[in-house]
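Mind having a look at this structure? Questions to follow.
Take a look at chain A:
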Amino acid sequence: MEIRMLIGSIVTLIGAIFIFLGALGIVRMPDLYNRLQSGTKASTLGTILSIAGIGIINPAWAGKAFIIISFVMMTNPVSSHTLARGAHHLGIPLSKKTVIDKLKEAEANEKKEEQ
Partner candidate 1 sequence: MNLKNVIQIFILSYLTWLALNWSVNADVLITGAIISVLIAVLLCSHCEVLQEVRLSPKSFAYAFAFVGVFWIELIKSNFDVALRVLTPSLPINPGIVEVKTTLHSNIGKMLLANAITLTPGTLTVDILDDRMFIHWIDVTSTDINEATRAIVSKFEKYLEVMYG
Partner candidate 2 sequence: MVVIILTIVLGLVMISMAVTALTAQRVRAAVLASGIVSLIASIIYLLLAAPDVAMTEAAIGSGLTTIIFFYVLNKIRRSDV
């Protein structure tokens, strides 16, 4: 009983630490794509772990916690993918550290073929 609640609260705490690190990444990273990497992904794992911890503490809440977790895991990658795709189409620049951009080359190639 007591052990289970302790485990649940520690899982929640780990989730909160991941959320904080993700937010730190949002501020520190140099360009949008790297921010998406650290920011929304780490926040997603943090949220999942927090809710899982709450579900462990109260086993009666496990069903709803499971629904929320699977829902977040289904939707969050889709929204970050859509955002990254839109940003790249809009031409939001990558940082100076970037070594390669194959997508830009591919789009340039397609345009050349059309003409």
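Regarding candidate selection, all candidates are chains of the complex that A comes from, given by their letters.
Here, contacts are C-beta pairs under 8 Å (C-beta built on N, C-alpha and C of every residue); 3 or more make two chains touch, one makes a residue touch a chain; residues count from 1.
On a predicted model such as this, the values are computed, not experimentally measured, just so you know.
Asker: Given the complex, what touches chain A, 1 or 2?
Answerer: Here, the candidate touching chain A is 1.
Asker: Help me check something: in the complex, which residues belonging to chain A touch candidate 1?
Answerer: That would be residues 18, 21, 24-25, 28-31, 33-34, 36-38, 41-42, 44-45, 60, 63-64, 66-67, 73-74, 76-78, 80-81, 84-85, 88, 94-95, 97-104, 106 of chain A.
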